[in-house]
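First the structure, then my questions, so here it is.
Removed: one protein chain of the complex. Kept in place: all other protein chains.
This part shows chain A:
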Amino acid sequence: MNRLTQSMILVLLGGAVLRITTLSTTYLNYVKPGFRPFLIAAGAVVFVLGVIGLIQEWRGSTETEHHHDHGHAPRVAWLLTLPVFAIYLIAPPALGAFSAKSEDAPAQPVAALDAYDTLPAGKVTDMTIGEFIGRAYGDSSKSLSGRQVKLTGFAVPSAKKKDRWYVARIQIACCAADGIALKVAVLDAAMPPENTWVEVTGTWREPKSGKLPVGTVAPELDAISVTGIPQPVEPYE
């Protein structure tokens, strides 16, 4: 692989990264929003490196001979076009029902605290699924009981029970590879088509046995309404 090809691969890769970060919000399917400046910087460095290489190659035909020798990169560099192919051809969407289904045991939310604020009565509170699970699992003051909350997520059928379904959201710490599915069972409502995004309003159903066994059963929600919505810009929690 000579310098010309190397530079072209750099331009292609840098361009693809700049495209998903500056021209669209596609990057949110892969990483946390806070990652954007770093991605733009890295994409720009790679892109500029490629462009400089191209310009040097274009102008300096006499110089080319001199630099040809250490201009070689191994063939493995061609593999860097694979992510570019994946981005353009498959256009990978955010992780959804497929990934949430494969782990049926609900994950415990990260950092369950025992210091939640009380929720206002007679009002619907918007809440992340992670917070809902945290309050359901770990809140000794039972701040959820009797309060109406609104959860946003996608619909996932239960792998085991036939009529059961969950409103789920993937929580990521850094990138989609470390995604954990958070799920809340929705009761008294018909399941929308799998993987559609919904807002579910309802109240927490307290488990009969007192405290939930941590990390074994998803908390349950008595639904009042289930509304279909478009996918949020930020697909992960």
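One rule holds for everything that comes next: a contact is a pair of C-beta atoms (placed from the backbone, for glycine too) under 8 Å apart; a residue touches a chain by one contact, two chains touch by 3 or more; residues count from 1.
To be clear about the criterion, contacts and distances are computed from a predicted model.
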item	value
Protein name (UniProt record) of the chain left out of view, among "histidine kinase", "Permease", "ABC transporter ATP-binding protein" or "Molybdopterin-dependent oxidoreductase"	"Permease"
Among A:39, A:119 or A:187, the residue in touch with the chain that has been omitted	A:39
In chain A, positions touching the absent partner	1-10, 12-13, 17, 20, 27, 29-31, 35, 38-39, 41-43, 45-46, 49, 52-53, 67-99, 102-105, 107-111, 113, 173-178, 180, 214-215
